[in-house]
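Attaching a single structure in structure tokens format; questions to follow.
Only one protein chain is missing; all other protein chains are in place.
Chain naming follows the written order as A, B and C, and within any one chain the residues start at number 1.
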Amino acid sequence: MKDNLYKYILGIADNSLILGQRMGSLTGHGPSLETDIACTNISLDLFGQVRSYYQYAAKIAGDGRTEDDIAMLRKEREYVNVLLVEQPNTDFAYTMARQFLFDVYHLLLLNELQKSKDLTLSAIASKSIKEVSYHQRFSSDWIKRLGDGTDLSHQKMQDAIDALWAYTDELFHQTQADKVMVKEGVGVDVTKLKETYYKQVNEVLEEATLNIPESKYFQKGGKEGIHTEHMGYLLSDLQYMQRTYPNMEW
Amino acid sequence: MKDNLYKYILGIADNSLILGQRMGSLTGHGPSLETDIACTNISLDLFGQVRSYYQYAAKIAGDGRTEDDIAMLRKEREYVNVLLVEQPNTDFAYTMARQFLFDVYHLLLLNELQKSKDLTLSAIASKSIKEVSYHQRFSSDWIKRLGDGTDLSHQKMQDAIDALWAYTDELFHQTQADKVMVKEGVGVDVTKLKETYYKQVNEVLEEATLNIPESKYFQKGGKEGIHTEHMGYLLSDLQYMQRTYPNMEW
Amino acid sequence: MSEEQIKNLEAQFEARIARDEKIEAKDWMPEKYRQTHIRQMSQHAHSEIVGMLPEGNWITRAPSLRRKVALLAKVQDEAGHGLYLYSACETLGISRDELYDQLHSGKAKYSSIFNYPTVTWADMGAIGWLVDGAAIINQVPLCNTSYGPYARAMVRVCKEESFHQRQGYEIMIKLANGTPEQKEMAQDALNRWWWPSLMMLGPTDAESIHTEQSMKWKLKRKSNDELRQQFIDQTVPQADLIGLTIPDPDLKWNEEKGSYDFGEINWDEFWQVVKGHGPCNKERMNARVGAWERGEWVRDAAMAYAEKQQQKKEKQVV
Partner (left out) sequence: MSEEQIKNLEAQFEARIARDEKIEAKDWMPEKYRQTHIRQMSQHAHSEIVGMLPEGNWITRAPSLRRKVALLAKVQDEAGHGLYLYSACETLGISRDELYDQLHSGKAKYSSIFNYPTVTWADMGAIGWLVDGAAIINQVPLCNTSYGPYARAMVRVCKEESFHQRQGYEIMIKLANGTPEQKEMAQDALNRWWWPSLMMLGPTDAESIHTEQSMKWKLKRKSNDELRQQFIDQTVPQADLIGLTIPDPDLKWNEEKGSYDFGEINWDEFWQVVKGHGPCNKERMNARVGAWERGEWVRDAAMAYAEKQQQKKEKQVV
């Protein structure tokens, strides 16, 4: 139970960690000051949530590791985020498409996680919902603006959605730990979110005049720690200080 | 003497290490298969030289550190390469301009280093000259091709030369260790190479129909370990494995 | 208006300022007042925006989650400051696009300090402690400046800056009390940022232009040299307290004048950086111009979308 709970928490938190890292690296480089502020804010929210989750995970692990050890001192194969969130900031369309495809899932997940028997997880979820609702509003708005903006922006957003679509199905895969936690009334049965997810996503895409991708081929592996080649470089930076200066206080 | 010799070796070797790293990261992404092969080859030559230098430095240091410890386990502030070689692979014009501006210096340096009283350094220099002559031929040819190619390539090459010019002067700065080593007959007095350097560089630029930059403002800092912001990211990748898996054999 | 009428308006205007009344956007103001304010406020706004870059450089590599969150929040605050300051500037009848254009073309300046690279994590401490520290000394008096929108923006900015300054100092405390490697990192950052921070307070009074007029309009209340002295006197004890050494062999307490004597500033370096040849001037401008150019299609799309939505609404009304 303890081990499964620990794994279950990482399964949620790692997504926010890696997406937060991606969004944080855009700071100062966005298409406008307003989007810069919003993207930094999303990153900030995600890292805030990450801290709560990892602090709890550290307590559950009970082996002296801290939130930072968990965030920054695992091997690549031990990160269990979905492949979606590690995809690069190719352009603003990709950034917003990635955000949107994650936000819809994230909000559905937190809504259910609020009902968890685990009071810490339920509290973190409740606290995060408002933030994530804002993320989803922001990213949905941009899906619409870019999808229904100019021909160029439409094309770029369609490309981004088409490319990232292959990473959506993995959101609804269950690991062994997930299954155990669902049984215990702690975890969310993500398989049950799938239908609503695609319904909500498709509504926004339609409003944005975008085609809903038809491909039935999906990528997976993140939840088992098998990442895309983008992940290693992201981790090199994320872990740099902790690896270079081990066992220090900052 | 021992300490100065150690520092002197790093002052030469770090340039090859960092430039080798930059060139190595282009492999598979160059404008043609032939340039890919050539750039990989340059990287390979440089790393080969680096190994000889660091093996010698490790022997001089005599504290149990290996070539890999020296290459991959220093702090950023301890790398003493010039700023020129750490500049990013912005495009093929930058890559070739950086290579050329270094190669001309590198060959002049090795020609003098051959005469060093230190027989190991002199041997490494002799062995490397053939390789570096090839590098210089290759990069000079590309300066000419791009400078005297199309209008677009001319513009791009001129931009690259203009941007990188500010990093050339540092090649001829002397550290304390350099001065001591020059006195000992071990080191090369780089200040004496400067005139020939600019003469040779300018000849190629002229043949390439490029303007010789007139700016008298130069950047420095690399030789004192104060690097540009590009360096940290380069080191994150370079050091990743050694930092993540310390004290192992590969 | 006749010359006399203008003189009259000017006299009234100066009198209002002398009475410490705030000038508002809709009020009459001399053209030079408007231009000087546009220059100073936009320069300040640009500094906030460019200032995001050196700190943004460490977001992905912050050593702990707590520090990462704080750094993100700080950089976000800077973007926010940029936003208020641009807005305040726009009240003077210049558009944000024009202001950006001045920045991107090199016509407008920004604080030279941001043309130095952030080389280690300790630079996040040094920037907060020293750069924000110097900025506050420059800025606190502006909370009472004569132009209302600027003064109000500065109240908010200063409050946040002093939080940032404490946060930066706190990073330095932690490093200075840490391992020998950390302490060395802190000292190294102080060594690199000390002199540029002194330069931040501007050229010596002898070299400084605009000062007299700026004093009258309360855009400036003390001379650069006075502000610099204040900064030094405030900062040296803070360094002492955490066991770091100011990298100035000539620095010593002058009992008589009740403040520190200090060494010669390298004004050649100052002017080199101001003129665009500092270590990172090119990188900073490339980053800003690059972001702006890469973002063009996004801004165009947002505009097109807004127009379409507007048309839809209008149709519905019809």
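Note that in this section contacts are C-beta pairs under 8 Å (C-beta built on N, C-alpha and C of every residue); 3 or more make two chains touch, one makes a residue touch a chain.
No experiment lies behind these values; they were computed from the predicted model shown.
Counting contacts across the entire complex, name the shown chains the missing chain touches.
Visible chains that the missing one touches: A, B.
Provide the residue numbers of chain B that touch the chain removed from this figure.
Residue positions of chain B that touch the missing chain: 21, 24-25, 27-37, 40-41, 43-44, 47-48, 50-51, 54, 67-68, 71, 91-92, 144-146, 148-150, 152-153, 156, 234, 237-238, 240-242, 245, 248-250.
Of the residues in chain A, which ones touch the absent chain?
75-77, 163, 166, 215, 217, 219, 221, 226-229, 232, 236
Keep this in mind: only the chains that are shown with their structure count from here on.
Busiest chain-chain interface by contact pairs, anyone?
After tallying contacts for each pair, the winner is A-C.
How far is the middle of chain A from the middle of chain C, if each middle is the mean of its Cα atoms, in Å?
Chain centres of chain A and chain C, defined by C-alpha means, are spaced 35 Å apart.
How many angstrom lie between the CA centroids of chain A and chain B, rounded to a whole number?
Chain A and chain B have C-alpha centres separated by 41 Å.
Which residues of chain C are in contact with two or more other chains?
61, 181
Which residues belonging to chain A are in contact with no fewer than two other chains?
237, 240
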